[in-house]
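Down below is the structure, laid out as structure tokens.
Heads up, one of the protein chains got dropped from this complex, but the rest are sitting where they should.
After this line comes chain A, so read on.
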């Protein structure tokens, strides 16, 4: 199979981010490519298809595990490092060079370079929280790029990190626990183990927690165990959601609970647990949702397929946007590389 077709067939988008201007959507995949979509294209009421995407390759060896946007910078979480790329809004280009780079320190006992699996930004304090493959959450100052502190406690890699205004940090990990941290205390202040709850456990799928979300009163988490919400003060499980697949993304959206994962639908529930929307998706598994209420209200769902799914009212599928095969200038390149890819190898073999 040619590389082009291979990428289209097996495009795995793990990360998305929306620019500070709320006008651009970034999506990064495991082939090290960042796609940029102009959101205005989607807002048009006309029937014509949206314009093509821009592509900024980061090199085939870079796995783009997570993306975030801060100021003028697109922040990329790769393997063992976090780096920033300058976004030039006028010319709609990403800087070709990394503007800054933060290396995640290797643990003494580890043999692998840790993945940066999840980034949560606290825009008020300009700090970045990175959940990493070594089970540690790193708190990084965005002013000088210094690692301010490490949150240790998870025994396996971290899937998801979020925080709230009260200075609490919540993290879900492969070890099956959700830990609650305070920026002012050394040790974890709370621990949840959903897999120990027989109502939640799905034995064939393991105990890992794939996603965590919080709002003022509630904590939402899920993964191998079913998705469920906990009250923040009592830490009691108050509702279980029947999402039929493994959970990789969940979030509070407009007083509703949005759940996606390894299933051919993403679902939206009310806090009472009634299914509100069941949206069919083409992904083998969903790994990322980003959404904004204004100026252009939309939600984008990405995962293990070559398409972004766009919802404008958070309830019904609005459009699907092809990634590879829908890029500015892709056609010319494709023609050039079409001719006799394997031929040279062949001839050399014969000789």
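The definition used in the following text is that a contact is a pair of C-beta atoms (placed from the backbone, for glycine too) under 8 Å apart; a residue touches a chain by one contact, two chains touch by 3 or more; residues count from 1.
Following the convention adopted for this analysis, contacts and distances are computed from a predicted model.
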> Given the options "Centromere protein M", "THO complex subunit 5", "Transducin/WD40 repeat-like superfamily protein" or "Large ribosomal subunit protein uL5m", which would UniProt use as the protein name of the unshown chain?
Replying inline: "THO complex subunit 5"
>> Tell me which of A:12, A:58, A:139 or A:267 is the one touching the absent chain.
In response: A:12
> Which positions on chain A touch the chain that was left off?
Replying inline: 1-2, 5-6, 8-10, 12, 14, 30, 63, 65-66, 111-112, 115, 117-118, 133, 157, 159-160, 174, 203-208, 210, 224, 248, 262, 264, 282, 284-285, 287, 304-306, 339-343, 345-347, 349-351
